[in-house]
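Shown here: the complex without one of its protein chains, the others still in place.
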Amino acid sequence: MYSKPWVLFWFFAACCFLYLAYSLYHRWKGWSRGMKTGAFAKVLRTVPLKIWVSEVFLQRQLFSLSFPRWMIHQCIFWGFLALTLLTMVSVTLLLLNLITLDAGLHEFFSQGAGRRLIKIWGDFFGFVLSAGCAGALARRFVFWSPQIAHDKTDIFLSAYLLFMTLSGFMLEGLRMAVFPSDLDRYAFIGRLFMPSRAGISSGLEAWHTWIWIVHAFSGAAILIYLPHSKLLHSLLAPLVIALNAAEEQGRKDMYWPKTKQYRPTK
Amino acid sequence: MAKDKAVPTDKIAAGLTWRQLVEIEACARCGECLVWCPTYEQDPRESICSRGKLGSLKRIVKSGLGEEEQKEFLEGLYECSACGQCHIVCPVRINTHELWEQARQSLVKAGIPQPEQQIKHLAAIREFNNSFAKPQAERGLWAEKAWRAGLLKEPVRLWKEHTASVLYFAGCTASFDPAMQAVAVQSARLLQEAGIDFSILGPDEPCCASKLRRMGDPGFADEARKRADLFREQGIRTIVVSCAGCFKGLHSDYTGILPVSVEVLHLTAYLDRLIREGHLRPSRKIPMKVTYHDPCHLGRHNQIYSEPRSLLNAIPGISLVEMRRHGPFSACCGMGGGLKLAKPEIQKKMSAARIRQAEETGAEAIVTPCQTCQIGLTIGIEAISSCLKVYHMNEVLVRSICPEAGREHIEKAFAATEE
Partner (left out) sequence: MGLVLSLGFYAAFLFFVAGYLARMLSWARDAPPQAVPERNISLYVCLSALVDILLLRRLLRVNDVLWLGEWTFHASLVILFLSHLKYILDPVPAIIASMEIPARVAAWLLPASLLFIGVIKLVIEKKPYISSYNFMLLGLMMVSCVSGLVMKYSFPADLADIKHFTMGLVTFHAGISPGSLTFLFHFFIFLVILMSLPTHIFAAPLTMIEARQRDDELPYLMHEK
C-alpha cells in the first residue's frame, strides 16, 4: 500500500492516552476533595437500568424537548461510539495478532470476507457522524438557535469531528483510486470521494501518507482535547444520570413527562 | 491545586459533595436551562442561567476566578430562587438547585459571604427564632385571637398542655404576618372540622430554619438538629405544615436529621386524604373558574401535584383550568431561595410574568397552597394592576365547608381586636 509512520503514530497515540489518563486522574483527585455522601452504595444496589438505557442511549429527555436536536445528537452519539468501537476492535485484533492470539480474526477482518463488514460499518457510521456534525453546525450558524452558547471550544468540537469524518472519507477515496480492490463497492460513501482517474499522478503516494498522518494524528489528539472540552460530558453525563437516577428513582415528573408541549417558545 | 491563595479553591471544593464536583464538569452546554428559567426570562445574562453558573463554578474550584468574574458569578448565584426547573429539563440530570444551595454554603464557609440583606435576615432568624424579628411570645396569638373572635369550633391547645396525635406547624409567616394569619386560623378550623386531634407548639414553635439552608448558612445542620431534638423530646410523631417552605424544610432538608418515624405532611395532602376518607365534606357550591399555581417546594421538590388538584376538584362548582406551565413546569413566583431579599425587583417581574400566564387561562382567580407564593403572586398582581384574585387553598375550602371562617371575617375580627 502506501507508507505510514506507524512507530511515530503509536508513540504519539501512547502519549495521548497517557495524557488523557493523567488528566482524568487529576480530575478525579479534584473530585475527591468533595464530601463523601455514600451514593456508591445506592448505585450498586439500585441503579434503575431502564432509566439509564432510556436516558443515556435513547436520550429520551432530549427527544421530549426537540426532535431535530435529538436526531442530531443521536447521529453524533452513535456515529462516534460506533467508530470508536471499530478503532478499538481493529487495534485489539492487531495487537492480538502480534502475539498470535487472535484466532484468525485479524486476517478475516483486514483481508478476508470480514473486510466487507468493516467497510460498511465504517462508511455508514462515518456518514451518520458527519451528518450529525453538519446538522449541529447548521443549527448553530444557519438557524441561530438562541440558546446556543457561542463558545469557541464548542464550535471547534463539531468542526473537529466533521473534519475527522471528511478526512477519513478522503483517505478512503484516495486509496480506492490508487489501490483498487473488488471489496471497494461496499464502501458506499468513500466511493464519492474518489478523485477522477484523470487526476491521478505518481505523486499521490506522498499525499496519501500525509492525509493519513493528519487523520490519524488528529484522531489520537482528540484524547488530549477531550478533558478540556464539553466532550467530557460523554464520559460524565452517563455517570451523573446513573447517580441521580439512583437517588430519584423513577420520579414520574422528571423521567417520563411530555416536556415539549410546556416549553416556553423562544 | 490552588495557585491563588486569595480564593480558597480547595476549601470551596471541600464544601461540595464529590457528586456535585462531577456534576459541575458534566454540563453539555445545551442551554435548555435558560429556555425555561423564569429568572433568566427577566434578566437574560449568561451568569444568571445554570450553564453560566456551572461554568463559573468549574473554574472557581479549579483555579479561582478573577475579581470581576467572581462578582458576576456571586450575583448570578444569589439571583436564583433555586426553583429546580433547570433540574427537571436538564438532559444530563444535574441536580442544580441542590448544587446552588450547597455552593452558597460552601462559599460562606470559605469566607465569601451572601448578599448583605440575606446576612441580616439570617441573623434575625437566629436571634428571634423566627423570620419576622418579633418576640416568640406572640407566636401563638393567632389561635387565641381566633378563638375569642368565634372563628374556631374549640380553643386550639398547646402541645405542652395536650400531647395530641398531630402537631400543626403554622410556620413564621402564618404566625406573624397579619395578612397571612388567616391561613393559620383556617388550617386550624379545617382540622377541627375534620375532627382531628391536634395541638400547636405556640410560643415554643421554632422557625423551621429552612431559610438557612436556602441561603447557605453553614449553621443549618446544627439548628435543624436542635429542632429535631425538640420534636423528639415533645414526643411529636406526626407534623402537618401549612407552608410549602416549612414542608420542604422539615420533609426534605431534615432528611437524616429527623428520624424516619416522624411523619411530615403538607396540609393540602392531609386535607385531600381527609376528604377522601369522608372526614371533611365540601358541601357549599363555589362557582368559580380557577387556575392552580404549583409552589416549587411542594411540586417539583416534593412531587405533590395531584393531591391539591383532587382537593380542588372535590369542591363543587370549582372548575380548574391549568396554566400552560403547570406541574413540574410551574414557573416560579420568585419568593424562594432568598431571591426576594437579594433582588426584589426581579421577583416582582417574575411574579408579574406568572400572573400574565394565569390571566391567559381566563380564570377568575389563582389558587395556591403556599402563603409565601400567595404573597409573591399578590406582588405580581399589584405590579400589573391585574383583575385576577389570588386565594390560598384554605380559603377556597373554607368557603365550601365553614364560610364563617372566610378570610374577610378573619381580617375584620383581627382588625377589631387591634383597636
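Going in written order, the chains are labelled A and B, and every chain counts its residues from 1.
The rule we apply is simple: a contact is a pair of C-beta atoms (placed from the backbone, for glycine too) under 8 Å apart; a residue touches a chain by one contact, two chains touch by 3 or more.
Note that the coordinates shown come from a computational prediction; the quantities given were computed from them, not determined experimentally.
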By the contact definition given up top, give the residues of subunit A that touch the hidden chain.
-> 152, 206-207, 209-210
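Simple rule for what comes next: only the chains that are shown with their structure count from here on.
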Mind checking the centre-to-centre distance between subunit A and subunit B? Centres are C-alpha means, answer in whole Å.
-> 44
Interface with subunit B, subunit A side, in the complex: residues 27, 29-37, 39, 55, 59, 61-62, 65, 69, 147-149, 151, 154, 230, 232-233, 236-237, 239-241, 243-245, 251-254, 257, 259, 262-264, 266
In the complex formed with subunit A, which residues of subunit B make contact?
-> 1, 10, 13-23, 25-32, 34-36, 41, 46, 51, 61-62, 87-95, 299-300, 303, 305, 324-329
